[in-house]
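A protein chain is absent from this complex, but the other protein chains hold their places.
So, subunit A:
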Amino acid sequence: MNIVVLVKQVPDSGTERQLDSSDNTVARASADNVINEMDEYAIEEALTVKESQGGEVTVLTVGPDGATDAIRKALSMGADKAVHVSDEAIHGSCAVQTSAVIAAALSQLEYDLVICGAESTDGRVSVMPALLSERLGIPHLSGARKLTVDGSTLKVERQTDGGFWALEAQTPAIVSTWDTINEPRYPSFKGIMAAKKKPVETKSLADLGVDAGTVGLATATSQVLDFAGRPPKGEGVKVTDEGDGAEKLVGFLASQKLV
């Protein structure tokens, strides 16, 4: 089973993130960039499927030159090779445009299964897999908390608030993974050394046959017009215990869907 994992490099969500005030895009060059956390689950799932089914895991990323950090991390976890789409013209692209680029790159690869994270921690659009499913004409099994592969049949437990939906489809298909699906492995030093020798193919828009005029900030379907800093933290909710403190606390947690 040949698997392509979609991986995005994002500014570390644990740090103070910025927008670039010149064009309101995410400030990537100055940020501490890491692999999108949710994508580590996608990589882990791809490696697990490969271990039981055989085949190859290819990492695909669309991002600036610095996105090689995310690629190296994925390769050091155990992916076999990588495709890096990098082109100045992509800067400022919206999700719809990005999906056209990813779809074009996928069309040049042989795959049975595409796995991606449920959302990125910067864009947080959560629509990439659905857009790709539409563009490629393949089924989308979303929000997987469990994936089973049986020949060319894919079974997914799609996580919902109260339980799960059972989804089933034939390959080729795209699966987006939730962070409950597995526990991503750490790379090992051996993996880091091995990653140095794995092939990374860099492609431009021209290599993909995508017209540079159809992507980028100028023709994006959504643009950030203005932004403001996060307001300071407001007062918290104070629960006074009048014999029913526990109940109130549980009620609050439940209202936030934390229990």
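Here is the rule we use: a contact is a pair of C-beta atoms (placed from the backbone, for glycine too) under 8 Å apart; a residue touches a chain by one contact, two chains touch by 3 or more; residues count from 1.
The rule we apply is simple: contacts and distances are computed from a predicted model.
Name of the non-displayed chain as stated in its UniProt record, restricted to "Sarcosine oxidase subunit delta", "Branched-chain amino acid ABC transporter permease", "Heme chaperone HemW" or "Acyl-CoA dehydrogenase": "Acyl-CoA dehydrogenase". Check A:K8, A:K50, A:R72 or A:R158 against the missing chain and you find that the one touching it is A:R72.
Interface note for the absent chain: among A:I192, A:V224 or A:V239, the touching residue is A:I192. For subunit A, the residues touching the absent chain in the complete assembly are 72-73, 76, 186-190, 192-193, 195-196.
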